[in-house]
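Please see the structure below; I have some questions.
Every protein chain of the complex appears in place save one, which is left out.
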Amino acid sequence: MVESRYYGQYGGSYLPEILVSTFDQLVTAFKEAKNDPAFWEEYEQIMSSYSCRPTPLTFAGNLTEYFGGARIYIKREDLNHTGAHKANNVMGQGLLVKRMGKKRVIAETGAGQHGVATATMAAKFGFKCTIYMGEVDIARQRPNVFWMERLGAEVVPVTDGTRILKDAINEAFRDWVTNMDDTHYVLGTACGPHPYPEMVSYFQSIIGREAKKQIIKSEGKLPERIYACVGGGSNALGIFSSFLDDSVELVGVEAGGDGLNTGRHAARLASKDGTVGIAQGFKTYFLQNSDGQMQETHSVAAGLDYVGVSPILSLLKEEGRVRFESATDREVLDALSLTLKKEGLVPALESAHAFAQAFKEVPNLSRDDIILINQSGRGDKDIFTIADAFKDPDWQKFIQQKAEEYRA
Amino acid sequence: MVESRYYGQYGGSYLPEILVSTFDQLVTAFKEAKNDPAFWEEYEQIMSSYSCRPTPLTFAGNLTEYFGGARIYIKREDLNHTGAHKANNVMGQGLLVKRMGKKRVIAETGAGQHGVATATMAAKFGFKCTIYMGEVDIARQRPNVFWMERLGAEVVPVTDGTRILKDAINEAFRDWVTNMDDTHYVLGTACGPHPYPEMVSYFQSIIGREAKKQIIKSEGKLPERIYACVGGGSNALGIFSSFLDDSVELVGVEAGGDGLNTGRHAARLASKDGTVGIAQGFKTYFLQNSDGQMQETHSVAAGLDYVGVSPILSLLKEEGRVRFESATDREVLDALSLTLKKEGLVPALESAHAFAQAFKEVPNLSRDDIILINQSGRGDKDIFTIADAFKDPDWQKFIQQKAEEYRA
Amino acid sequence: MLESYLRNRLKKKDILLMTHLVLGYPSMEDSFRIIETMVEAGVDLMELQIPFSEPVADGPVILHANQMALERGATVKQAFELAEKVVKNFDIPFLIMTYYNILFKYGVPRFVSEMAKKGIKGSIVPDLPPEEGEEYFNAMEEHSLSSILIFSPTTTLDRMQYLAGFAGGFVYCVARKGVTGSSTDFSEELAGYLSMCRNTTNLPIALGFGVKEKKDVDFLTQKADIAVIGTQTIKVIEKDGIDAAGDFIRRLR
Partner (left out) sequence: MLESYLRNRLKKKDILLMTHLVLGYPSMEDSFRIIETMVEAGVDLMELQIPFSEPVADGPVILHANQMALERGATVKQAFELAEKVVKNFDIPFLIMTYYNILFKYGVPRFVSEMAKKGIKGSIVPDLPPEEGEEYFNAMEEHSLSSILIFSPTTTLDRMQYLAGFAGGFVYCVARKGVTGSSTDFSEELAGYLSMCRNTTNLPIALGFGVKEKKDVDFLTQKADIAVIGTQTIKVIEKDGIDAAGDFIRRLR
C-alpha cells in the first residue's frame, strides 16, 4: 500500500510502481524510529558530538541598534558541521539508513550544501555515495563539488532540463529506481513523496526546539516574528515547527531573483506565478505553465532556485499561518554585506534572504519586540558568487594568476 | 616598569621604549581582567552565544578501527565561528580592548584565520581594523583575504623580508608604535613580549578545560596522549594547559615541510636547526643563522610557517614535558585525505599536522588507550592549496573558465 | 474495448507489438509520419507520450525527446490534435502515455473526456498509483477507457492483485528495475516474473523496457501477449531516419 500523507490538499505520494515497496520500507522504518525514544536520543547525541548542537542563538546588538526597531536574534545553523542546517536532516537519515541496513546513499544538491552534508554523513557512516548536481549549480558552487569529491563521493553533473536542483532530483530518482535494494535516497528538503516532507521536517525540528528554549531563556518571552528563507522549506519548517501554536508571526522568504514582475525568480508562494501541480512525486505549488510544464526559475542562491516547495508550507500559506515574502538578488547582497560588517556573521546567500526581509520590516517594530532570523548556513561556499556580485578586482586578478599557473 | 615574565630562560619583553607604556597598560588591564571572575564569565558567555562553545569532542570510530590502535578523539575547534581556535583568543582580547577603551585593532595573519577572526571580532565590537599579511600568504590564502575585506577590515600586503607571518608581525609592530593611543595589537598566538604568551594561552585554555571534562565524561579517564600542531603554539598550549599536571603525554607537531634534513621546514623545536634568540620582542627558539639573522621557513600550512615559537613551549621542551615531532607536507596531505574519507572531517592544513603525527603513532598503542587530537581549524580556507596539491583537473578547468569570464 | 481487440488480434498472431513515441519529437509532422510508417509496418497498438518537463521514469533517450519536443513548442493541445488525426487515419488502438501533472493541470475529468472524444482507447500514467488516482479511475471508467497499470519486479503478489483490480485493457509489466532505455537480460528469471504476472491478472500482459530486437520478441512469445518497443524506435529514427522505422518493426517478427 502506498501510504500517502496529505497536508490539506498538498503532499501525497505520486510514485512509479517500481518504488512502491521501497517507500513502504522507508515509511515503516521512519515510523518505528519515530516511536522509539532511543532513536531521537541517539540523534541528539550524534548531533551534539559530531556537529555542534545546540547551535547558539546570537543577539545581534549592532544590527538592532542600526535599525532602531525590534531586538534581533540569529539562530546559528551556520555553525553546524559542514556549515548549514542540512547536517540535521542528513545525519537523521543516516541513522535510518543504518537501521534499514542499506550500504549506499544518493542525493541531489543545489547549493552543494546538502551534497557536502550527505557526502560527509556517508564518510562517517561508511556508505558509498553518489551526488547529483545540475551543471549550472556545479559552475556556481564549485568549492562544494571539490569537497564532495575529496570526501569520497561521486558527483554526477546533470545536463538535462534546466540543469539545476529539480533536474538533479529527477536524476536521483532515476538512480534510485535502478538501485533501491541497497540504496537510500537522502532527499535534502521537506519536499518529495511522503514520508520525506514529514521526515525532513522532523529532523529539522531540532532547530525550533532549541531556539524556543533559548529565546525564553534569554528574553523570558517569545519573539514577535521569525524569518527563514524558503528553498524546499526544510530550514523554515525546522524553526517554525515549534512555534506553530504560539502567537508568533512566521515569515517565509523566497527568492525574488530579478524581481517578482520580471518572471526571473523562484517565488512559488509569495508571487502570483505559482499554481498547484504534481511533480517529483508530490502535490504542491509549482512555477509551471498552463500545460503543467515546469518553468525555469532564477535566484542568486542555488539552494533557493527550486520550482516547487514543501507541501506543508503550501498548507500553512493557505491557512494564513505563515506569511510569504520575497527578497531580490540585490536586496540579498546588500543584507549580506551589512551583516558581515555589523556583526561579523557570514550568512549563506540562501540565508541572507531571511535577513533581507527582516531588515525591511524591523525598523517598523517596537524596541520591545523581538525577532528571530534563522541563519541556515554560512557563506564560505558562496565566495565565487559574492566576489562576482561585488566585482572584486583583486579576486579576479588572483583567479587569473591561478589560471596562468595552471596553463603552465 | 617593563614587567617581563620568563618561562625558564624563555620569554621576556624586549620592547622599544615607545611601547613600554602601552604594554604597561595592557599588562595591567589583563591582570585586572584575570582577577575579575566576571570577566571569564563574560568571556565564556560570548564564546557560547557568538561562537559555538563548548565545541564537541568527536569520537573518530572509523579511524580508530582503521588503525586498530588507541581510541581516537578529536577536539573540534573547527566548529568555532570563523572556523578555528583563533576565535577564542580574539574574542578574549576584544573584551580587553573594550575595557581599555580603544577603538582600533590591528593584527598580523599567516593562514588568514587569525585575520578573519580579528576582522570578525572588530565588526562585532565596532572597532576599526587593519590586518597585515605577507604577500606570499595572501597568494595562498586568498579566500580569507576576501572575507576580511568584506568584513570591513583593511588588509595590508607585507612585501618586506620573507613576506610571511614573521614579517607581518614586524609590520603590525610598526603600525602600533605609531598608533598605540587608540589601537590594540591583537597578536594571534602565544608569542611576542609579555603578556602575550600568557594572555593568549589563557584565552585558549578554554580548549583544554572543556576537553578534559569531555573525555572524562565519555571515557571515565584521561587520554594517553594529546596531539596538537604548533605554529606559534596557541592551540597546543590551549589544549595542553589543562593536562600539564597529569600523566598524559603531550605531543606538539611542527611543520616538517620538505623534510627536516632539507632545510625547508619550520621545525624550531623538533629539529636540530633551532637555536635560542631574541626577536619580535621575546626570547625563544628561532630558526636563525649564526649571526642571529632569521631564516626562511617553509610549510604547506601558512599558519605553521613561522620562525619562532611560544616561549612557554620552549620551556616545556627543555623540561621534557612536551615531546616535539614534525610532519612533512606530504604526510599532512595524506592525513587530510584519510580524515576526509574516513570521518567526514576537514582539518585545516595546520591541524592536519597533528593528525599526521597521531596516525604514525596510534597503531602502536593499545586498544584500551585513548588519544586526543586537537583539530584547530577547518580546511575550507585551504581549498586552493589542497586542490593544487592534488592537482585536481576539474578545479583547474573551473578556475580557467572563471579567468576567461573575468577577461571578457 | 481494448481488451477484446487484443484478444481477437492474439488469435491471429503469437505476440503483438506496441510501439511508443513522444509526440512533437522531432516535430508534430514527423510524429504523424512515424506513426504512419509504424502502422504500415504492422504494429498492433501504439502509446503516444505527451511530453512533460519532468519525466522521472524515463531514461536519457526518451527524456531528451521530451525536452526537445517542449523546446520546439509542443503543447497538450497540439498533442490532442495529432491524436485525433491519427485515430481517424489509422485503424489500430492508440493510448496516451504521460505524467500525472499533464492531466491534473488540464483537469482530470476534462482530460479523460477529451481522450474519449478523440477516440483514444486508454492511457498509461506511470506516476499515479491507484491510491492517489480516484478521480482519474472514476473518469476512465465513466468513459469506458482502459487504465493501463504497471507491474514491476519489485511489486509484491499482494499488490499485483490489488493493482489488477484497477487495471483495464492489459497490464504493462516492466521487465526490470531502472528507467526506460537500459538493456534487459532476457532470462529464466524474467520468464518466472512474467508467469507470476500472468497468474495475477486475467488481462493480456505486455512486457516493456529493453525490448530491442527479434531475439527479444521471440523470447517473449508465449510468455507475454504484447512486446513493447520504446527507446529502440527513437534510436533507430535518430540514426537512420523515419523510413528506417518501418523496416525495423518488420524485422522484429
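All chains are identified by letter, namely A, B and C, in their written order; residue positions are counted from 1 within each chain.
Simple rule for what comes next: a residue touches a chain if its C-beta (ideal position, glycine included) is under 8 Å from a C-beta of that chain, and two chains touch if they have at least 3 such contacts.
Note that the structure is predicted; figures quoted are calculated from it, not measured.
Partners of the chain left out, restricted to shown chains and counted across the full complex, are B.
Among B:8, B:61 or B:161, only B:161 touches the chain left out of the display. Note that of B:281, B:303, B:344 or B:377, the residue touching the chain absent from this view is B:281. Residues of subunit B in contact with the chain left out of this view: 1-2, 4, 12-22, 160-161, 166, 170, 173-174, 177-181, 275, 277-281, 283, 288, 290-294.
Here is the rule we use: only the chains that are shown with their structure count from here on.
Closest to the protein's overall CA centre, chain by chain, comes A. When chain centres are defined as mean Cα coordinates, B lies farthest from subunit C.
Centre-to-centre, using mean CA coordinates, subunit A is 33 Å away from subunit B.
Separation between the centroids of subunit A and subunit C, computed from CA atoms only, is 38 Å.
Separation between the centroids of subunit B and subunit C, computed from CA atoms only, is 66 Å. Across the assembly, subunit B contributes no residue that touches 2 or more other chains.
Residue positions of subunit C with contacts to 2 or more other chains are absent.
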